[in-house]
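Right, I'll just put the structure down here and ask away after.
Note that this complex is displayed minus one protein chain, with the remaining chains in position.
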Amino acid sequence: MPIRVTVWGENRHEQTEEDVARRYPKGMHTAIAEGIEENLGDDCVVRTATLDDPGHGLTEEVLAETDVLTWWGHQAHGEVADEVVDRVHRHVLSGMGLVVLHSGHWSKIFVKLMGTSCTLRWRDEHDRELIWTVDPTHPIARGVPHPIVIDEDEMYGEFFDIPAPDELVFVSSFSGGEVFRSGCTFRRGHGRIFYFRPGDQAYPTYHHPDVRRVIANGVAWARTDRPERALPELRRWAGPLG
Amino acid sequence: MPIRVTVWGENRHEQTEEDVARRYPKGMHTAIAEGIEENLGDDCVVRTATLDDPGHGLTEEVLAETDVLTWWGHQAHGEVADEVVDRVHRHVLSGMGLVVLHSGHWSKIFVKLMGTSCTLRWRDEHDRELIWTVDPTHPIARGVPHPIVIDEDEMYGEFFDIPAPDELVFVSSFSGGEVFRSGCTFRRGHGRIFYFRPGDQAYPTYHHPDVRRVIANGVAWARTDRPERALPELRRWAGPLG
Amino acid sequence: MPIRVTVWGENRHEQTEEDVARRYPKGMHTAIAEGIEENLGDDCVVRTATLDDPGHGLTEEVLAETDVLTWWGHQAHGEVADEVVDRVHRHVLSGMGLVVLHSGHWSKIFVKLMGTSCTLRWRDEHDRELIWTVDPTHPIARGVPHPIVIDEDEMYGEFFDIPAPDELVFVSSFSGGEVFRSGCTFRRGHGRIFYFRPGDQAYPTYHHPDVRRVIANGVAWARTDRPERALPELRRWAGPLG
Partner (left out) sequence: MPIRVTVWGENRHEQTEEDVARRYPKGMHTAIAEGIEENLGDDCVVRTATLDDPGHGLTEEVLAETDVLTWWGHQAHGEVADEVVDRVHRHVLSGMGLVVLHSGHWSKIFVKLMGTSCTLRWRDEHDRELIWTVDPTHPIARGVPHPIVIDEDEMYGEFFDIPAPDELVFVSSFSGGEVFRSGCTFRRGHGRIFYFRPGDQAYPTYHHPDVRRVIANGVAWARTDRPERALPELRRWAGPLG
């Protein structure tokens, strides 16, 4: 069964900033979607959804048919309806995978899942980023160089206010000397979450083959092994032996 | 400097159920407070606060002067004002310690900090609980027998929908054969959180000396090592070398 | 590519104790091997090796062609040659998966990989074991009931002196009220290790379909995602941009 992926993009910078539109003529979400398809081929079926779609494109029906959702947002986190955030949250806890990218660290859904402020330090001055693998047997690190080199991107630095990740897969350094836990996994309820740092709209990061490979690996990893989708529930229990 | 502790209690069962009132004539919160004082002595200063106090007794002033807050709630989680939950959440991320007890697993503040459903299985039928230490060097396990024996309490069973704890200190078993991760630590923002399972209102659990000892150990552990209280913040950063 | 599995068995109780021979007429290792084949089918190729084979059946050639090794030993841990232990250790750190079963907790190879005493409490008195899943999205827990019920087996109790596992998948309880971290994963070097508790020679545990399922899941999980086998090495490094 191919993985059913929904790539969600805020898709606003692309409408209002010429350089972003030039960099991502079909939107950042399309570049992300193409990177997943390029790597997973027939093992995935990818659709996209954006903020300005009805219900942000994330209706109950869409989510029920999504194995893994990827999330990129930045300037309009506040415009995402709480009702949609609650719906996505419920689906993640029920078993839908979630891959959160870059500035999605401050999205309502990521903050709600983490329980922390998800704040960090940043600087948008064309830092070179090096992404080092610190968990070489992790499936998300499969097939990537050590380090991945991104010539220019925004800098994110510690302290990154997240819970200690279940697995730390990548650590980045930047030209300025900062470090960042840039590839982190979390399990919440019946769902799996992967956070991956790169990808400011002001740089062509989602055309980078290694970045695309990692995102695709993350999607493959985030699909749950549980057969059916179900929310963990509070219930009275007679006991194991009936 | 003694630890400034605020013991928060819902204090409703004690008003409406005769057996609970008999078991805890001054309220469950008072029994919890006495257990902390009994163990920490001059190393702590303890006050109590309850749901029906103005602002639930958790004003900005009180929280600013609290090093560690303990939380017991059950039937009235929904009556805790969101504004107070947000305030407590901000203080925890800023460095206030939090000890969550028993049915506090489903309190708004714990659910908000965990990001998960915090659901579990339960049965209120006088199970015997055995609490085993699985992290014998942890300060929270100091001075307790292996196992702690509680003759009767409510049963809580897995799956307990929490993030994998940073440290698993205790695991319980029950007469019915169920198991539960009953002593768990979490770090969130600049704050430390300890969840400890025992303590249904229908049993005299907070008079049990080992339970009191663990709660006091948890309070001592949850006080942060950071000198000042501050929320992690999102900020632009010129770089380490200025 | 099917997973190349080598099932290693001490195979001594079967030679000297009539009841074990009756329970496992072709040896415990054969029952374990059949359980893996039964579950993984064409996705695996399984061979067996035992203590009394030349080089304990674990020559350089055999290990080089093994993706995942499973290990059961008990009364003859001391007879396993240090040279063979070192060889297996090197292969695990290079990327070979390892599944350690039951009394294998005290094997030389497991102790060497853990760095601790690997001691525990035990009682061989026909306890009923219940195995509860505490990480429901883990691939090793796929398809097993909650709890797995084993009518009779040896008891293992905490404190189990292992490093905190990377992932805690299962927790067991026993008739006597003891608990045990019975399904644990560890990553060491480029290799993955799964420890699974059940399986004393005095009980028919390796004929139990759920136990066989878990072992097969563990084998599938323990195969590394890295393409080639290599030992992590100490080396001088000019730098990432060379």
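Lettered A, B and C in written order, each chain numbered from 1.
We adopt the following convention: a residue touches a chain if its C-beta (ideal position, glycine included) is under 8 Å from a C-beta of that chain, and two chains touch if they have at least 3 such contacts.
Please read these numbers as outputs of a predicted model, since none were measured by experiment.
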item: Touching residue (missing chain; options C:I3, C:M114, C:I150 or C:V214); value: C:M114
item: Residue of A:A21, A:V45 or A:V134 in touch with the missing chain, whole complex considered; value: A:V134
item: Per the touch definition above, residue among B:D42, B:E61, B:D82 or B:D225 touching the missing chain; value: B:D225
item: Among A:R123, A:R181 or A:H208, residue touching the chain not depicted; value: A:R181
item: Touch list for chain B against the chain that is not drawn; value: 95, 130, 135-139, 141-143, 147, 149, 166-167, 187, 190-192, 224-227, 232, 240-241
item: Absent chain, residues of chain C that touch it; value: 93, 106, 112-117, 119-123, 155, 157, 159, 161, 163-164, 166, 176-178, 186-189, 231-241
item: Contact footprint on chain A, counting only the chain that is left out; value: 128, 130, 132-136, 146-147, 157-160, 164, 167-168, 171-173, 177-179, 181
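What we mean here is this: only the chains that are shown with their structure count from here on.
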item: Centroid comparison with chain B (C-alpha atoms), farthest chain; value: C
item: Fitting chain A to chain C on CA atoms, where both chains share a sequence, rotation angle to nearest 5 degrees; value: 180
item: Same vs different contact residues, chain A with chain B, by half of numbers used; value: same
item: Rounded Å distance, chain A centre to chain C centre (Cα mean); value: 34
item: Centre-of-Cα separation between chain B and chain A, whole angstrom; value: 32
item: Interface hub residues of chain A, defined as touching at least two other chains; value: 166, 187, 232, 240-241
